[in-house]
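Encoded as structure tokens, here's the structure I'll be asking about.
As you look at this complex, bear in mind that one protein chain is not there, while each of the others sits in place.
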Amino acid sequence: MVTIKDSVHDHIAIEGIAADLLDTPAVQRLRRLRQLGTVGLVYPSANHTRFEHSLGVYHLARAALDRLGIAGRRRKRLEAAAILHDVGHTPFSHNIESVVARRTGRMHDEVDDLLGEGEIARILALHDVDPAAVTDLIAGDGEFGQLVSGELDVDRMDYLVRDAHHTGVPYGTIDTGRLVRELRFVDGELVLAEGNVQTAESLLVARSLMNPVVYNHHVARISKAMLRRGTEKLLAAGEVTAEELRRMDDADLLVCLRSTAETAETARRLDTRSLFKRAVWAELRDVPAAVVDADHGTVREYEREIATRAELDPDTVVLDVPPRPRMEESTSRVVVNGEVRSLQSQSTLVSALRRANEEQWRLGVYAPEGAADRVGRATEEVLGLDLDALVVDVRRGINATLDDF
Amino acid sequence: MVTIKDSVHDHIAIEGIAADLLDTPAVQRLRRLRQLGTVGLVYPSANHTRFEHSLGVYHLARAALDRLGIAGRRRKRLEAAAILHDVGHTPFSHNIESVVARRTGRMHDEVDDLLGEGEIARILALHDVDPAAVTDLIAGDGEFGQLVSGELDVDRMDYLVRDAHHTGVPYGTIDTGRLVRELRFVDGELVLAEGNVQTAESLLVARSLMNPVVYNHHVARISKAMLRRGTEKLLAAGEVTAEELRRMDDADLLVCLRSTAETAETARRLDTRSLFKRAVWAELRDVPAAVVDADHGTVREYEREIATRAELDPDTVVLDVPPRPRMEESTSRVVVNGEVRSLQSQSTLVSALRRANEEQWRLGVYAPEGAADRVGRATEEVLGLDLDALVVDVRRGINATLDDF
Amino acid sequence: MVTIKDSVHDHIAIEGIAADLLDTPAVQRLRRLRQLGTVGLVYPSANHTRFEHSLGVYHLARAALDRLGIAGRRRKRLEAAAILHDVGHTPFSHNIESVVARRTGRMHDEVDDLLGEGEIARILALHDVDPAAVTDLIAGDGEFGQLVSGELDVDRMDYLVRDAHHTGVPYGTIDTGRLVRELRFVDGELVLAEGNVQTAESLLVARSLMNPVVYNHHVARISKAMLRRGTEKLLAAGEVTAEELRRMDDADLLVCLRSTAETAETARRLDTRSLFKRAVWAELRDVPAAVVDADHGTVREYEREIATRAELDPDTVVLDVPPRPRMEESTSRVVVNGEVRSLQSQSTLVSALRRANEEQWRLGVYAPEGAADRVGRATEEVLGLDLDALVVDVRRGINATLDDF
Partner (left out) sequence: MVTIKDSVHDHIAIEGIAADLLDTPAVQRLRRLRQLGTVGLVYPSANHTRFEHSLGVYHLARAALDRLGIAGRRRKRLEAAAILHDVGHTPFSHNIESVVARRTGRMHDEVDDLLGEGEIARILALHDVDPAAVTDLIAGDGEFGQLVSGELDVDRMDYLVRDAHHTGVPYGTIDTGRLVRELRFVDGELVLAEGNVQTAESLLVARSLMNPVVYNHHVARISKAMLRRGTEKLLAAGEVTAEELRRMDDADLLVCLRSTAETAETARRLDTRSLFKRAVWAELRDVPAAVVDADHGTVREYEREIATRAELDPDTVVLDVPPRPRMEESTSRVVVNGEVRSLQSQSTLVSALRRANEEQWRLGVYAPEGAADRVGRATEEVLGLDLDALVVDVRRGINATLDDF
């Protein structure tokens, strides 16, 4: 048994299959993927990695497995899934996941190829564990997949407290001890035991408060959009394939951006934090549905059109349209009066938080400082927005909420 | 300048009028009043006092005054109010406040008599500060009274983080640094600056999560009700007057309860945590409005009737009807798009939290273990409740939410 | 199993014999004994109790027992000893322990009478546990007594982190996780495993840094000496017997002091923090050995003589002669190169810390403000000190180290 010191959970004991998997190149690579990608440009202390997060998830998974009395082969598979659940991540974690997924067909939790070969496959075989079973758990499939990837999974419990600890923003501070302790399986469903409506709510509340302040902070979104754009160009320039990119680490990608002619300027901007500014920042209700639901290709076309009308190099305009807000935790199940019920049927807060999530959604158009006015006007024409009617208007310095971070 | 080490704010520097007031008997007495009264019977670490809280409030008040640029006489008055704001508390803080107030006509923030005489009056005079002005600030009157007692006051900021720190429940962990930094006075109103809707919401959310888990935990409520009942009997027995009681500390009250024949049994129960149990635990919608709004005398009559029907000593039945839920913070004001608005007009969360507050309201009837059934039936008859129709039913072991603390 | 929230260890799970013992009056009484007595007059947040400490000791003991693979009857006895180890404490914990012990012949860890009767005896019998065996463990006897009371006991691990947490002084922050994990039994001795010389040292260092700043802070010592004096007078006045005193809680003692004519003034001084001041504060090397080693009676005679010469009421002079410094942890055993060795033979730090401990020893003479000069001169004559030759001299405002807390 190895004991590893962790700044969040203090001592993490790791043994058996997980200890063996820890030493594989695929897991060691997670040491060099920042958990929150460009959020570090807003919160300078947020340099934690997928590696320490994976250890944390394994730690909480073990505590949950102890409570649930899960042992034997099933436990081995779940411990493997916990330590491996993030090996499919690209550099900068979620930041460029979609760019890669459009070309490889794989999101970060689709890892059958990574588990089926090399060191990981060898170790799974050694422990007599089927890679396909672990792959399914990581994808959240089956009864026990819910523990690894579901509304009440230990992944989310770890990242909320870890992100709070490293950013310094207190809102993610949930009671992981209680959450893990109250997990139960009832008729094949992972639920929280009687009397935990509020415990479940606290998980939603934490996410809802962290969302705008941390995960969707506009500076993190702008730099993420710039990074995504740079990565698209790297791929277009043939410097790297999507499969290669998927296996890189943060250092590889940064240096690749710097040393490629087409992306050197983007790299310089990210390195020196000379970021684009918001030319437009619009709420869901102010944006035509066709724009909100536009596919990737259409969004790129809008971008080019805006640049053309604004008489700017297309490289200097970014249109950032996030997916419609959703709130997975709202379908968490809790036992109430002896019956399993969905949290949203029990909690007044859930629908309010869902509305709050929707209200926090923003479409952004970003461009170099100075070009904001022209880009704003061009956006009005191309997307059919009415900037003067926006409640939130960056031009008036409004919604400065988090500008001071 | 004196520097005092505090487990929440680290170092607290105290000087001038506040340092002088700190040494008065009235402020030193706060060392012996537990901040959360009987909550310590649920959370064993919650032994913090009104004294350390008063230091914390003074500390945050100074930070706010610095930010707001308030100096001179006004500042002196506010610093005095911060350090003195809790000198009017009874033993066990809010637990028996109403018992005393019914007889003295004074709640804990009505302190003109305490500031107008003795050591405090002498020091205020020395610093040329009018006691009446400080009294008004403590009562929350006037523009600047909002800082000491209002929706955005530093009192609430300190108690949320302090109660979280000492109970170990993370929900109260708010960002006091940001809150204090964003306070502004606009047209005589204390508001949060542009971009702080979510900062204001986080304060509400913290209170809403702390309420059922800490402040209204049923064990805290039961023991508080027993303490209140004991105190009523002390007064009825003529052992002590309400004015004397108001100036006692926790030790005085405990020993007085122990050594008075009529209350010795209550003292024994509190000392050994042999508490009454819930015979009834009913939600707002299940309780007739007449009962919810009944005055103190009527509630006492109900109690006696329930005891009579259950053939029990009236001393062993407690009917606990909390006031209707309210949520002061919902009228917090924030600047949005350059205008001062009330938080509830801006925040989807506010109305949800208000409903959540209402849903958490509970009427309780408490009695010794074993008598629950008889008391339950008697309560049905006297109050017109239908126990079988209750969603939340303690008889079925339901709503065990917090029983395991 | 019950889970209790603790501000230091987060969740503490308690079950079996310990859960049953928790509900006894003797253990519940610990809720009303402050862990650090008068230290709270220096560090206002230090209001934690023997009850939460006992829970913490039980928690660490269970972790150690898990690691050491101790189960069955032996484990049950050790869990009982952990939860009961402080039931013998007097009000204000160590502050008046010696006063009571001189009359009852029992220090706080001599508890055979308390375990052999009443609720505790009943529960021990129920679990088929011999009270005498538990008594021995609490006294530190036998191989396993070392876990409860010895150089490497879990008692010390809990109090260091708990006292640090509640005072806000960081020095006690040790790595309890590592300490508990590295405990081993080798040939009947409790030792730290190979490679833990520094782990053992960190425990000593923590105590050495906490000693002068917290445990022996002069304000804590002055108020403790005043409390001890008051208690002696209570006993002399026949208000209470030593046996009664031993079973009181903090509230009882405070109120008893207030309501007894002979001690009301002492109570007033403690309640209002109008403490005596240091008239003399002398290092070990400056004090004649006969004075350092004087027994209780002789010290009281010195006191009276000093008061007489200073023409003061004997009640207003306190001579405070602590026992010679000792450092128990220095005999901790660690495995080095496969052999069990005593820490002091392995660690350069140990002898330095012992000398530092000696240098921090101080004899104090305390008296009301204003009387310091007269008392100083009288002390010179009576004890044969030369105040002008003292390196540390309170009269010159020197050694103000901690005066600002």
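Should a chain be cited, it is by its letter among A, B and C, assigned in written order, with residues numbered from 1 in that chain.
In the analysis below, a contact is a pair of C-beta atoms (placed from the backbone, for glycine too) under 8 Å apart; a residue touches a chain by one contact, two chains touch by 3 or more.
These figures come from a predicted structure and were not determined experimentally.
Undergrad: Relative to the complete complex, which of the depicted chains are touched by the chain excluded from display?
TA: Contacts of the unshown chain, counting the full complex: A, B, C.
Undergrad: For the chain not shown, which residue from A:L55, A:V161 or A:A220 touches it across the whole complex?
TA: With A:L55, A:V161 or A:A220 as choices, the missing chain is touched by A:L55.
Undergrad: Looking at C:T90, C:T135 or C:N196, which residue reaches the missing chain?
TA: C:N196
Undergrad: Just to verify: which one of A:S45, A:S98, A:T241 or A:T308 makes contact with the chain not shown?
TA: With A:S45, A:S98, A:T241 or A:T308 as choices, the missing chain is touched by A:S45.
Undergrad: May I ask you to list the residues on subunit A that touch the chain which is not drawn?
TA: Counting over the whole complex, subunit A touches the hidden chain at residues 2-8, 10, 23-25, 28-29, 31-32, 34, 40-41, 43-45, 47-49, 51-52, 55, 165-169, 250-252, 254-255, 258, 271-273, 404-405.
Undergrad: So which bits of subunit C touch the chain we can't see?
TA: So the residues of subunit C touching the unseen chain are 169-171, 173-175, 194-198, 201-202, 205, 209, 212-213, 337-338, 347-349, 351-353, 355-356, 359, 391, 393, 396, 398-403.
Undergrad: For subunit B, which residues reach the chain that was dropped from this view?
TA: Residues of subunit B in touch with the missing chain: 3, 10-11, 177-178, 181.
Just so we're on the same page, only the chains that are shown with their structure count from here on.
Undergrad: Interface overlap for subunit A and subunit C, more than half of numbers shared or less than half: same or different?
TA: Since more than half of the residue numbers are used by both chains, the interface counts as same.
Undergrad: Using mean CA coordinates as chain centres, what's the subunit A-subunit B distance in Å?
TA: About 40 Å, centre to centre.
Undergrad: Determine the centre-to-centre distance between subunit B and subunit C, using the mean Cα coordinates as centres, and give it in whole Å.
TA: Once rounded, the distance between the two centres reads 34 Å.
Undergrad: Averaging only over C-alpha atoms, locate the centres of subunit A and subunit C and give their separation in whole Å.
TA: Taking the average C-alpha coordinate of subunit A and of subunit C, the gap between them is 50 Å.
Undergrad: Give the residues of subunit A that touch two or more other chains, as numbers and ranges in rising order.
TA: Not one residue of subunit A touches more than one other chain, so the list is empty.
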